[in-house]
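Below is a structure I'd like to ask you about.
Only one protein chain is missing; all other protein chains are in place.
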Amino acid sequence: MDEEPSQEVRRSRGKRLVLPSILLVLVGVVALLWASRMRIAQDFLDRELARRGVQASYDVERIEFGRQRLANLIIGDPRNPDLTARTVEIRLSWGFRRPRVSMITARGVRLRGRVIDGRVSFGEVDKLLPPPSGAPFRFPAQAVDVADASLRLDTPWGRIGIGMEGKGNLADGFRGKVATASQRLSIGTCRLSALSSSWQVAIDDAKPRFAGPVRAASLGCGDLLLDRPTLAIDASLAEALDAWRGKAEITAGGARLGADALGTLAGNFGFNGNAEATRGEIALAAQSARVGQVASGRARVDGFYSLSPKTGQASLKANVGARGITAGPVVEGAAGALASLGGSPVESVGEALAAALRRAGQSFDAAGAVRIVGGNGGGGIRIDRLVASSRSGARLTLKGGQGVTYAWPTGLSRIDGDLALSGGGFPTANFTLRQPELGGPISGEGRIAAMQAEGSRLALGPVRFTAAPGETTRVETVATIDGAFGGGSVSGLVLPIAARFDGSGGFVVGEGCTAVRFRALTTGTLRLAPAALPLCATGRALVWKVPGGAVAGGAAIRAPRLTGHLGTSPIAIAARRLDFGWERRGFNASSLSVRLGQADAVNQLDAASFTGTIDGRGLNGRYQGLSAKLAAVPLLLDDGSGRWSLVGSDLKMDGRIRVSDTVDPARFYPLVAPQFRLALSDGKIAAAGRLDDPETGTHILETRIAHDLATGRGRATLDVPGIVFDESYQPEQLTRLTTGVVALVRGVLRGEGEIAWDEKGTTSSGAFGTDDMDFAAAFGPVEGVRTMVHFTDLLGLVSAPSQIAEADLVRAGIDVFDGRVRYQLLPDLRVKVESGKWPYAGGELDLDETILDFAKPSTKALTFRVTGLDAARFIAQMEFSNLSATGTFDGIIPMLFDERGGRIVGGHLVAREDGGTLSYVGELTDKDLGAYGKLAFDALKSMRYSKLAINLDGALDGEFVAGIELDGIARNPALTAAPSGGISGLVVGRALSQLAKIPFEFNIAVRGPFRALLATARSFEDPSNLIQSVLPEKLREPPAIPTADPAAPAPAPAEPPKRPPTPAAALPAQAPSPVQPNESESVR
Amino acid sequence: CVQVSAPEKPIEINLNINIRQEVVVRLQQDVRDLIDKNPGVF
Partner (left out) sequence: AFAMYQADAAAELRSSGQAGEQADGYLGVVGSASGAVRAQVDSVNIKRRAYYTDLAAKRGAKIEEVAATTACELFRTKVGPGQFYRGTDGAWKKREGSAAVPLPSYCG
């Protein structure tokens, strides 16, 4: 805020020139009059005036010796005279040779002048003046007595009125008063309004001296404006008026320079010098001051100044003081910067410092020694000494060294001295700094006391400043931090800090690697044990800023290892690499691994990448390639990706994950959960999600898992709303257990299960079933199965006893309806069939209790008890249209299955003792049966048997033997119509009728593939070929004693549901087939 | 009267599968469709 010194100078020179010219003019006029006095004659004067072309008029009042008096002198145009004077009196004194004017007295003088391009002109009066000589101006040695004289001067800057009175020799001894007045003056960029001054003037040995006030309504130059300035000047000028010395009092209502302002100014300053350089003391006090955003109450400056009006250079060396300074906005900037510590453990220390700064900045007094040098080319301010003390108790002192220098326009600064800060909430700190050149490297040391606020503490070790290459300053210290951050807290965090500053705003903090240590870090119930982590910069430094650029930064910790406790469970966290970004305030962990829990029950969590950013409340981010294993649950979660958030120690995860069975070989193929949610808070895990088949997306089950890390107890519910099996989804896509057991499943499986685990172990239960399922089994398709299995150990696939399964229909070659089996699933994939009951052909098939082992190849024994099989119902069911029989059969069919296949061992069906009838009403296809063949055949038409037993043995799909023992007699020989006509017919007829009465005893062995027997029995229509092969050779010759054993159709035993695992039928050699059974099976 | 005694040796019935050719021919097209419709199984 230095004023433009040169402008000041120009204005004063202008006033100074005007004054002497007035005197000069008067002297000139008087000398002329006197010279012509001798030849005083009006005409002479007129001639003289005319000679000089001066228009003038005057009255000569008296010319006498020693005194001449003129009156009403008018020079110039009478209507607009340049000069008028009421009376002019000249007194002469005779010296040696020539008369000398001893005194000039003038009254009522009015002079008008104009300043044109820098020169003063008085119109006509100029002609009376001696031509300008090159010599510097000097006051003539002439005594004058002037009163009531005034000059009106029109200048390009405005009109000035000057009044004068005074007596004495102009060169030495003159005493008088000069008053000036001007409504408006504008000189260059300066504007004065209502200017007035009244000076006492004294001239001693040609040096004029003024003293008296100068007032103006306002004085403004450029953007400097003085309000109601008054100046009391006491100055004395050199003879040539080109040098000055003196002092002045100044008061002003206020001063404003642009935005800066000083209120009610008062002070004084001395001045001594000339246009080249003026110097002097200055003492200025203002009631109030505002510089930029800093405002203060009373402020004062006293010291020495020097000013060079010509070059505009100015300098000030002064003690400066101000009281009640408020520097709100400036302080606010710094306080704001401290706010950037928000979210970090030293947040509250930052807030305390900001508060101390704000309180201190509200009102403080400052005093110091200042040196200011300035000019239009720039300048600088140097604070040699400064003491600032605030009402808040804060106190800042700067002393010693070269002080603090700030130069503009370069903006370079220099700190060289001892800084001390204390009180008002600030930590006691003192710095000794050396900075030899402006903006150059700084060296020195500083100590800052530890800062504590609301449970967070920041202690800084000694701060060392050393000069570093590239004109930079290296700053080193060690920070020890304790405090809370985002829901957690850290204690004993030791952070070595090494930074470099380049003095123009650029800085680099933490190049290379720094070893960061902490004693404890807790967040929620997570407490980490002491750890040391090598924090390495990924870019140029941990944090850096290029002059004028933005703050950037990045750090990485290679192979971090952290251990500690989450609640009571030990935890170990490690990663291949942990990266921090400054801009995003985020981090990125690669191949993170977390182990949680006691040695024998460790829960694991691994993630290929785990990234997160720090937001106000806590952390959140994304994860990829995540896998997790809860110790107690035999499930593995992997291939997970999604989002997570951590507030305090409350972790939430949400995303896709794959669930697979950890038992080998797996009991179910991996399932996928598209939207699995997990939440961990105060040691309790809660997770839920739906699991689908990855390939087809079929919805399998919903699960909710709850686990308490502290107690290790937990529970998982499995809810199967309904798995739909059809062409698009088969059980073998869900599990390997059904492959080779069932296939082509159609139906809905539903149910609920629960797994619970605690320190004693894991239990699981549940009920799963279906109410209408069809599937194909080894023995053929089964339809309409209803069952509900109540598991006592779901994971072990063990059920409670007496589970009921009903089947509408088993199409095992023979259709068996309404089966009902009671079973129990035993450990290790074994099935205990407690009982099985099928109503069949009027009787019943009962399966004995047996245990089937599906885990490993083993022999499975199924023993069917046949009771009350009604032959008639059986044949009706088999739809043998041309066969009928009666009788009730009981028996046993023990079957054995192993990996080679199924076989019946010791099957035995016996007709009850009251026997039954058997008759075949089909026609005979093979005509050349021979007599006895026909006899046997006719016997079959209607036979009464008393004993019928069938033995069954052999492989289901291989060689099969059925032994049939049958004894019966033809019930009605008449029915065995003799062959018609002819002797042979008669003989045959009689033989046959005899034969008919003979009790037949058949003993037939049926051999062939069981399935063939089974199937053929269905379509067995015409036993003739059977008969053919039955008759012994002997019977084939005519009338030998018949020992015919006509075969009887073996009523095939009802086909119980069996499991012939390998249909690798060893087909008997292809014998010419005697029988051409045709098909008349009804369509099922 | 004449007693027909059960012969010591059980009468052998040899029931083998006789696949009738004309049935095979009749089923050929159905079977080809069955094979084409279920590639996994055949």
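A few notes on this one:
Chains here go by letter, A and B, matching the order in which they are written, and residues are numbered from 1 within each.
The rule is short, and it goes like this: a contact is a pair of C-beta atoms (placed from the backbone, for glycine too) under 8 Å apart; a residue touches a chain by one contact, two chains touch by 3 or more.
None of the values given here were measured: they were computed from a predicted structure.
Taking the complete complex into account, A:740 is the one of A:740, A:801 or A:906 that touches the chain left out.
Of the listed positions A:811, A:832 or A:947, the one in contact with the omitted chain in the full complex is A:811. Although one chain is hidden here, its contacts on subunit B can still be listed: residues 17, 19-21, 23-28, 30-32, 34-35, 38-42.
Counting the whole complex, the residues of subunit A in touch with the unshown chain are 669-670, 694, 730, 732-733, 736, 739-744, 776-778, 780-781, 811, 813, 856-857, 899, 1009, 1011-1012, 1015-1016, 1018-1019, 1061-1067, 1069-1070, 1079, 1081, 1083-1084.
Convention: only the chains that are shown with their structure count from here on.
Measuring from the averaged C-alpha position of subunit A to that of subunit B gives a distance of 77 Å.
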